[in-house]
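What you see is the complex with one protein chain gone and the rest in place.
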Amino acid sequence: MDFNYSDMQQMLLDSAGKLIADTYTLEDIRHQRTIANGLNEKNWAQFAELGWLALPIPEDAGGLGCGLEDVVVLSTALGRGLAVEPYVSTVVVGGHIVGALADEDARNALLGQVATGAARIALAHGEPGERFGDGGARSTQAVPSGNGFALTGRKMLVLDAPSATHIIVSATLDDGSMGLFLAPRDASGISDESYALVDGAAASDLFLDGVQVDAGALIASGSAAETLLSEASDRAAIALMAQAVGAMEGCNDVSAEYIKERKQFGQPIGKFQALQHIMADMFVSTHQARSMVYYALAHLDASPEDRQAAVSAAKVLVGTAAQLVSRSGIQLHGGYGVTDEYIVSHYYRRLLALEKLFGDIDHHVRRLAVHMFDRADA
Amino acid sequence: MDFNYSDMQQMLLDSAGKLIADTYTLEDIRHQRTIANGLNEKNWAQFAELGWLALPIPEDAGGLGCGLEDVVVLSTALGRGLAVEPYVSTVVVGGHIVGALADEDARNALLGQVATGAARIALAHGEPGERFGDGGARSTQAVPSGNGFALTGRKMLVLDAPSATHIIVSATLDDGSMGLFLAPRDASGISDESYALVDGAAASDLFLDGVQVDAGALIASGSAAETLLSEASDRAAIALMAQAVGAMEGCNDVSAEYIKERKQFGQPIGKFQALQHIMADMFVSTHQARSMVYYALAHLDASPEDRQAAVSAAKVLVGTAAQLVSRSGIQLHGGYGVTDEYIVSHYYRRLLALEKLFGDIDHHVRRLAVHMFDRADA
Amino acid sequence: MHFELDPELQAFREEVRAFVRDNLPEDMKARQMAAGSIFCSHDDERAWAKILAKKGWQVYSWPVELGGCGWNAMKSFVFEDELYKGFAPPLSFNTLHMIGPIIYKLGSQEQKDHFLPLMRHGDVSWAQGFSEPGSGSDLASLRTRADLVGDKYVINGQKIWTSGAHEADWGFFLVKTDTTCKPQLGMSFLLVDMKTPGITVRTIPQINNDEHHLCEVFLENVEVPAGNLIGEAGKGWTYAKMLLEGERTGSSYIFWNKREMRRLLDMARAEKLNGNPIAQDPAFRARLAAIQAELTALEWSVLRVLADEEFTYGTAAASSVLKVRGSELQHAITEAQVDLIGEKSLRVYSVHDLLSDAGTLWPDHVVNRTNMALLTRAATIFGGAKQVQKNIIAKAAFGL
Partner (left out) sequence: MHFELDPELQAFREEVRAFVRDNLPEDMKARQMAAGSIFCSHDDERAWAKILAKKGWQVYSWPVELGGCGWNAMKSFVFEDELYKGFAPPLSFNTLHMIGPIIYKLGSQEQKDHFLPLMRHGDVSWAQGFSEPGSGSDLASLRTRADLVGDKYVINGQKIWTSGAHEADWGFFLVKTDTTCKPQLGMSFLLVDMKTPGITVRTIPQINNDEHHLCEVFLENVEVPAGNLIGEAGKGWTYAKMLLEGERTGSSYIFWNKREMRRLLDMARAEKLNGNPIAQDPAFRARLAAIQAELTALEWSVLRVLADEEFTYGTAAASSVLKVRGSELQHAITEAQVDLIGEKSLRVYSVHDLLSDAGTLWPDHVVNRTNMALLTRAATIFGGAKQVQKNIIAKAAFGL
């Protein structure tokens, strides 16, 4: 076992740290929510230029062919910087699912566009009335039509859809199983309601009314589709947890700095033991959260059940840590903590979103419990 | 509304405080567990002499006819003193259920004996495999026999049975409903396994093998029996919660005293803000717990559903407070806190028992939730 | 010892309920319901005040001879409880409990004649200027000063967290009039017309993107007539303490907590988990039942204070309990509201358009819950941070 960064990872981290420090100032972060489609084009171009978008893309598609551990290293920096670019939607989720496209040319072409920043992908899976995709069969229907399919249904809270060029749609096939389809974001028959999220990212509800796609748009169906979706979700969860760890570390640092500066009752409030112990608790939680990201990463190639259990255990712990750290960070900042003008409130909002995305604490507690108590092979 | 003590209550509290201070020293408390049947006869005689055993007993049975609020006042003192005498079993539970005996002479005779200390009553209700009496119908059977009944079954964890003179047995009647029976503790056909509890009280498992009782021993049956048992249990819970409040207040006081005395790093450890805040948390919990005892008392004569909901809400809060206070008390005492030689460890053990008796936090959380979500009239 | 509420209060409760039902404008109620806030807009506050004034309830807590109602603490409790339950805009704390009492107890005849009728009719709104950027929980370190020059005070300094200062007619400010003595003896209480030249107000954008409530107030050579001094110069600290101590139960936010708990339970019945109402799931039930128990305890701890229980420890400890647990409950309830709606909590709704549509696919009950939860993080900070409350408790209860 080796928990230290490779030279390449250290370089990645250093360059990310530099860009983040320059490009993600408080002003930039406050500016984010004013961008209608949620995408800061300038930042996205930088991501492409630095090779970040190519990181886990296969080499024959023009990517760097790196592993998820490298994405994790980068993600801690993105988390610290409060970057809400559609990195996970496009590169981690989109990249993974599109990687299963049968048509090699089409696959490499799109993945190549992902790597250059030209394509952005959003996953349209959740539907109204569901809770973290607990709804079983999709209400969205894929009906054979022409030489392909017509997709009809409603997708809710499609993360990063406003800036996407492509969407991946889950839908029920004729045989009742699930299919995953690739469609252009601007395909005819798609209408939307878009909105901002609490952390400055953007999402859409998509209304699909007989959206016509050809046969090649079906990426996978049946258990292959389920597997692909489950893998992509767990990978996304890991990348987002790494962002959460970075955000927590950032939150801790600004909080420590603040209480060393701020004076009350004639001394820096950092001298008060009660506040020191709050910071100690924040540190403990953050340290444990990082351990859990490593633990989840270590189970990436385990059996699906073991991988899911590991991701769920990590999601539970990281989510809980995120709450403790972000809430404490505000408390330590006093009244300034609840203003938009101190970065700690932005850490709070981002960590709230990161706890919820791809399953909240409650969702993963239940999934972990299934692993603990209900597995036939246990 | 008036939360202040009446003159009579203040006198009761003062006299109890005096007796407790004299009779419940650390040595006395440590001696308790060496008493085979769990009953300190000398203390019990004092209870009788001071009129405590007569407190809620009706006047025509030789009692004082006081309300449960007076029992509550006394109970806070008993709790502070860590008195584990069978007061609640005998006076609160036994007194209430026996009060429903149809035969006035028999009723007044037994209640009179309760008041003088001659009789002690234990409730034999729980059975193996149950969790806080969640088992529905009793496995113990009451079969018509002679001019009465024969009782056969196994009763588990009968609190204060080793020193009892009488037991109240719940059993299933021929028609499938429940009956409550009064029997002498030494009736033929009863064998037992007795043991000490964590707080120095004693309990028995009772094995009833055709225990013959006459028809008059059936105190109540069917819904009347259910009602009686429910009332008695809620009253017991209230009295024990008042003891818990007294124990918490005692635990807080000895802990505050300890940290003012104990020196580390050149100053009393009570100067450390982290420890001050632990004590503040203990105070908050204790204060809230006392409020909940009053709340539960206020609902004693409400509808059964409302009374149960109130008792459950109180049990949840008081139990949670008891855990926080007793755990913190030990932490503040450091290594000494886990020895038998400091009273804080006895507070811990007593508060553990008080949390569990008549339903633990989990049990009452579930009962409260039924009230919150499942009531037809809500 | 007895625990029954005066039976007459039940009838009064229904009277208040009927009044709210019949007199609270629907749109005002809808805004308040969506916001769920302890604040409301300036317009709603003024409009609702006029409605209450007509009924004679606007300054209910004042002495009868000044237009108050002469209710005892329990009756007032029922009154406010019902207003909150009915989603009426919150009453003006400043008018009822801060500057109102200060003026009628300590004000000059001119001040009384001018301000009390205005307040009674809901015709004036106030900004409270205590806190400063350098002093949060530490009032002794205030630095804004007022120098007496002729018959005027000239104020220079800066206040912060001044609710509604950008819309208020008048402000009451704690200022240093004597810098030569220790801070507690050099403070004074001044009334300031917010339109006086030299005053600049900046709204502070909040964590929920709201810019309508908290303000910074910059005072540069602001000239105020000497007659605007309340009581004696140098006694400002005493007056401020008197005000803060007089309000023993307000920091519990008991009415708000009860109302939002009801909302939470309704949400649990409406939201689903694996096809069943979340209200039927044992894990969520356990979480909500624990909150319910804490809420009940808070309410009864409030009642103990209102009924003047003689505590064996300093009353400050009992009041601080209300602040600590009241603010923790505000957190627990809003956190649970957010968690109940799951990923739907991530969508942002405008705090400036409270009646905005939830969205075609979205249930109405999600609107604004996250905004409220965000703002509620302040509960354990304002009015004496939780850590300060614990210091107070340790001292008052145990002499630590």
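Chains here go by letter, A, B and C, matching the order in which they are written, and residues are numbered from 1 within each.
By our rule, a contact is a pair of C-beta atoms (placed from the backbone, for glycine too) under 8 Å apart; a residue touches a chain by one contact, two chains touch by 3 or more.
Computed from a prediction, not measured in an experiment: that's the story for all the values here.
Only one of the listed residues, C:D281, C:E294 or C:E309, touches the absent chain: C:D281. On the side of chain C, the interface with the absent chain consists of residues 281-283, 285-286, using the contact rule stated above. Seen across the whole complex, the unshown chain contacts chain B at 33, 126, 128-129, 131-132, 134, 154, 156-157, 193, 195-199, 203, 205, 207, 263-265, 272, 274-275, 327, 330-331, 334-335, 337-341, 345, 348-349, 352-353, 356-357, 360-363, 365-366. Remark: the residues of chain A touching the chain excluded from display are 1-6, 9, 69, 73, 252, 256, 259-260, 270-271, 273, 275-277, 279-281, 283-284, 287-289, 291-292, 294-295, 297-298, 313-314, 316-317, 320, 362, 365-366, 368-369, 372-373.
In the analysis below, only the chains that are shown with their structure count from here on.
With centres computed from Cα atoms alone, the innermost chain of the structure is C.
For the pair chain B and chain C, the distance between C-alpha centroids works out to 42 Å.
The mean-CA centres of chain A and chain C are about 39 angstrom from one another, to the nearest whole unit. Per-chain CA centroids place chain A at a distance of 53 Å from chain B.
Residues of chain B found to touch two or more other chains are 273, 277. Of all residues in chain C, those touching 2 or more other chains are 387, 390, listed in ascending order.
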